[in-house]
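Comments concern the structure below.
What you see is the complex with one protein chain gone and the rest in place.
Each chain carries a letter (A, B and C) given by its place in the written order, and its residues are counted from 1.
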Amino acid sequence: QSTQLLFELSRSGRRAALLPDLDPEVAAAGEDLPAEHCAASPPPLPELAEGDVIRHFTNLSTLNMSVDTHFYPLGSCTMKYNPKRNERLAALPGLADVHPLQTDESLQGMLRLLYDLQNMLAEISGLPAVSLQPAAGAHGELTALMVAHAYFAKRGEDRPVVLTADSAHGTNPASAAMAGFETKAVKSNADGLVDLEDLRSKLNDRVAVFMLTNPNTLGLFDHQICEITAAVHEAGGLVYLDGANMNAILGLSRPGDFGADMMHYNPHKTFSGPHGGGGPGAGPICVRDFLEPFLPSPTIEHDAEQDRYRLQYDRPESIGRVRSFFGNTGVLLRAYFYIRSYGGEGLRQVSEDAVLGANYLLSKVKHILDVPHGERCMHEFVASASRLKKEQGTSAMDIAKRILDYGFHAPTVYFPLVVDEAVMIEPTETESKETLDAFAEALFRVTEEAGDLIHEAPHSTRISRPNDVAAARKPIVKWTEGD
Amino acid sequence: QSTQLLFELSRSGRRAALLPDLDPEVAAAGEDLPAEHCAASPPPLPELAEGDVIRHFTNLSTLNMSVDTHFYPLGSCTMKYNPKRNERLAALPGLADVHPLQTDESLQGMLRLLYDLQNMLAEISGLPAVSLQPAAGAHGELTALMVAHAYFAKRGEDRPVVLTADSAHGTNPASAAMAGFETKAVKSNADGLVDLEDLRSKLNDRVAVFMLTNPNTLGLFDHQICEITAAVHEAGGLVYLDGANMNAILGLSRPGDFGADMMHYNPHKTFSGPHGGGGPGAGPICVRDFLEPFLPSPTIEHDAEQDRYRLQYDRPESIGRVRSFFGNTGVLLRAYFYIRSYGGEGLRQVSEDAVLGANYLLSKVKHILDVPHGERCMHEFVASASRLKKEQGTSAMDIAKRILDYGFHAPTVYFPLVVDEAVMIEPTETESKETLDAFAEALFRVTEEAGDLIHEAPHSTRISRPNDVAAARKPIVKWTEGD
Amino acid sequence: MYLFHTEADRRAMLESIGAASMEEILHQQIPENARFDRTLDLPPAVSEMELQREVVRAAAENASAVSHVCFMGAGAYDHFVPAAVDAIASRGEFFTSYTPYQAEVSQGNLQAMFEYETLVTQLTGLDVSNASLYDGGSAAVEAVIMALSVGKGRKRVVTAATVHPEYRQILETYLHGLGCELVTAPLEADGTSSSVTELIDDQTACVLIQHPNFFGRLEEVAEISAAAHAAGALVVQVFDPISLGTLKRPGDLGADIAVAEGQCLGNPLAFGGPYLGVMACRNELVRRLPGRIAGQTVDRRGNRCWVLTLQTREQHIRREKATSNICSNQTLLALRATVYLSLLGPQGLQETAEHCYRKTRFAQQQIESLQRFSLPFTGPVFKEFVVKDHQGDVQGLMAAMLEQGYLAGIPLGTWYPELQDCYLMAVTERRTRAEIEAFGQALSNVPSSGVVAGA
Partner (left out) sequence: MYLFHTEADRRAMLESIGAASMEEILHQQIPENARFDRTLDLPPAVSEMELQREVVRAAAENASAVSHVCFMGAGAYDHFVPAAVDAIASRGEFFTSYTPYQAEVSQGNLQAMFEYETLVTQLTGLDVSNASLYDGGSAAVEAVIMALSVGKGRKRVVTAATVHPEYRQILETYLHGLGCELVTAPLEADGTSSSVTELIDDQTACVLIQHPNFFGRLEEVAEISAAAHAAGALVVQVFDPISLGTLKRPGDLGADIAVAEGQCLGNPLAFGGPYLGVMACRNELVRRLPGRIAGQTVDRRGNRCWVLTLQTREQHIRREKATSNICSNQTLLALRATVYLSLLGPQGLQETAEHCYRKTRFAQQQIESLQRFSLPFTGPVFKEFVVKDHQGDVQGLMAAMLEQGYLAGIPLGTWYPELQDCYLMAVTERRTRAEIEAFGQALSNVPSSGVVAGA
């Protein structure tokens, strides 16, 4: 049943949700809507009974791999265990059923939690000013770049360029473009780190921001980081840290301390918000004091004397608003719950365990695949199937597809772009040694396989190797009767 | 991972649930427990991280078929759709977190719902006095038989015998035995109904109760029902109705009207409490006025003047208590929610649709398998694989196992005992015509198959044809290191 | 009402059946004299939205362990239930499945049952467990019936006043029809029933005791067991699963059958049910165990798997000769207990027990310091204890405390006339020092009239 679409299960006249009859006096209130505004009939939505809907979606769900069911070593995505307590607490009526435009007085508990979260994020980043508003990491990037834009505008500096690392997430250049900047890529050196010479050659008084990820997308902490940030600052620019890899350095290293001026968090990664099939996330940003005036409205303030919290909208230099209402509160609250569950020492242990797990897996995988950059890593590492492809014809994609048959989600493949046939593995701190061992064993077996077993994998899933090219050439992006 | 046992996943020192440190003053309160009472170490429970536990049980769950995922035509079990609203409401703190020994004053909302449920059950059954206490259908049978025992004792009658139908659920004779009665079986006639002559021949002044199921386990409404109950009453006995099949007659026929003196409901069947892998159920009973004094304590009473509800414990003739605390409240509340969602007309439609669905499926199945009793049925029917077994070697068990491969749960097989190679099918009113068509089609295909395809089925499940005999001969009923 | 068929579906089905109408089918099946000819007189059908509004209102009328600070126990406790328990138990594959008759598509339930049984044996120190019974009270009774069934005609059951009074009430109800004698050792001044051994004779089939007992006091199970075994009787111990984080296990104390209310293992209070009857026993008794049992075997391909086993004990096969009439069990609650115990592990269980013990002692100290109250029973307690109100107004006290936001305890007079001026209270790991202190403060503010000053 689950392979049929809702629309194919529909039968005219079936119903699930029912409404009460309207009270006759209410029904008689006022005239009908003007006929010219009214549709002849409601939209042609599918018609199903409640049991059909539940069975359809329950069965659909089982076609997904997920953290709750499988090891999901998807590099750069930090697919770690999502504590169930966070779901229970986020669903409390006093949190889940709060209207976004209620008065501060009716929101003191909510504002206290969010204010405390602001402080926690500031402490973890070493950057004192926080906006919880951005709805996702990329949105945080964009917001911070707008902040930088406003900052330079105020200073009267014309800096139209944003530098990004060539190993960066695609969102970096895309966000810069949306914020109205030109972008230039800074090369990686042979060690997979920022090519300092190339960076220096591109730094000038037209450069507003250098965006970098540290630890970077190869899972390496750039040991030149303080030199890099000093160089950018020397050129009058700001350093933006893509916080995607914060899970590696909680309590071990702080962006604010190593010279970042702005950063975003991905709380759905670092602080274990469930990824929800692609979202929702959130993208709170932290910035230095001198950038604080430009943060979007509103922020949360605390009147210590009266011990009252309030939303501050009156921010004259603010870039304005980047999202309706306050922000992705549900995701932010989960981050708060997570941080409270660990405390300072706990968070450091989280990162240490994430690094430990990655190095452990690296120590096994390097006997199976080449790992071009580094004998050791932070929270993730990037192997290459380049040699395997040449020698046996097994590509990174083949590995990704075949590992599914062994009961593991695939690593990220073909990212970062700086590694040929990249296989990017992030185990996180929530997977046991036994699971990592089993994964390494499966990976080894995959590299020993050949032929259709590899090229037509996966074999155990309901579908295998969908035709992406056909999908893009003649897009079918909705169901139509008869399709 | 899910095929390993919890104990095999355990690693010394892993933890999920943590407790706060004890406040030092609390920790210092009083002396330690006497050493002679204390164990040297806590029980050797498995040690796991929270993520391990979640992944283990989530994956385990997917090894079950269930109503949420599959058509589950398990005859006599009424596996119908379990509305999600009922789960949400039963979990409300003011219902789920109520202590069973709170004062009546602190329980008025709860008592009102349960009192209303008593009245609803009375109206549906046509029997005015209700006890919500029994924890399951079989427990309701036992309780009612104890009531009958007390009733006859009060009248000074010695009636040590309970008659049961030979097609009855096994709980009927077992409950009678536990209540201290001898049991005798009444035969079925060729039509699968009560053999009235045989019944009459066994009725005498030693018979306390005749237990019958109507509609019976063949899915037939006994057209002699009023004659049967009259005969029992004439002999001074009471009629007990096993309410397992109430889903067929809601608003269509009432036990109290056709002569039953006592009955139980299976609210987890009739009123759609989820079956929970085998339980919990509940077994509220309804009885005639003259049996009311003997019902267990407490019952719920309503003081109409003050509009207050209270638990009545002072019941001098009561058989006493059959369960700790009030009863299976959670299951009872779901029954209340269910009945409220349908109302009187809705319940009749439920039963009509249940009967319609069964007859529809019967009209298809009778072209596939013999259906020995009746061209038409109530909510279920019993086919026989007897001929198929003789002709093709395909047994009822083979059909049950093979149908699993088609994505359907199996019907009940080998029950009732009065039909050879019984295949008992109950579709319920919550399965669509399309689903019933697909099931009939699958059943037809199964009957066309032969050989290992049939005898080694199922083929698509993780396991197939477990060795029950070995399990019973050398029982392994717990995990032991090294097993 | 939410139905699943449209009128068009119904017409198409009737046509295929060959019936002109639903009425035709019903008329054929149900004789005229058994037809119900009006509409059931029930409240009208409501939508989900209306139902929710009404039920939310009714729920809000009840005090609960969420709205109030709970010090009530007596076999049902406000222990903390981790969110992970709900997350698992709410999966449709668990809660909308049924008894695992078809093992191939029920391995989830069967394996969970097998794990539950193993956990219960680990917890109790006994050999085998069933897959659960209705609740603690009926489990105690089923255990006594088991003991009687192997008692070679012995008809005497010895119990004690310190066993949960409701459990004893159920026992009386059940034994009534079976012609057995029930004798009860009295409550001693120290809150135990130490004289129970004196009642054991050579006609005694079993001794039913509770440890920690109904009042939280410890009984001398090892001594009682020795006496019972010497007389050829079996020992049934009612235990508190949480207490086994620190106390010796029933099996280690000599009990032959151990039973418990499993509500404390991850199940909500829910006004008394559904609960979970836990039962374990020695190996020799396995074929007398009531209820379902999951056992391990292999399938035709040689894979390890699990099935319902030893079914020849059960009613659906043996009918009136079955060990019990029990058919349904409490799988979903047993699953919750399984998840709960997996989350706690040995360390978590030990710490939970330690919290309960220490906080109870702390509460005792707070209450002892108040002039109005005293603790009638001396000696160590686990998780609950009896408080005596020298003003003798227990009902008024409880009502006043309810107003103050407390589920303060359970008056004992109903069950123990000699304890008319006493109530029972329990302290779980959920209670904080601040709550216990505030509770003491609130107690000290209740005047003897039962009305709180200034309220």
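Just so it is clear, a residue touches a chain if its C-beta (ideal position, glycine included) is under 8 Å from a C-beta of that chain, and two chains touch if they have at least 3 such contacts.
Please read all numbers here as calculations on a predicted model, not as lab measurements.
The missing chain lies against chain B, touching residues 11-20, 49-52, 54, 58, 83-85, 87-89.
Where chain C meets the chain that is not shown, the touching residues are 48-49, 52-53, 80, 82-83, 87, 90-92, 429-430, 432.
Basically, only the chains that are shown with their structure count from here on.
Chain A and chain C have CA centres that are 45 Å apart. If you average the CA atoms of chain A and of chain B, the two centres end up 47 Å from each other. Counting partners per residue, chain C has 1-4, 9, 46, 48, 82, 84, 87, 92-93 as the residues that reach two or more other chains.
Residues of chain A found to touch two or more other chains are 11, 49-52, 54, 58, 83-84.
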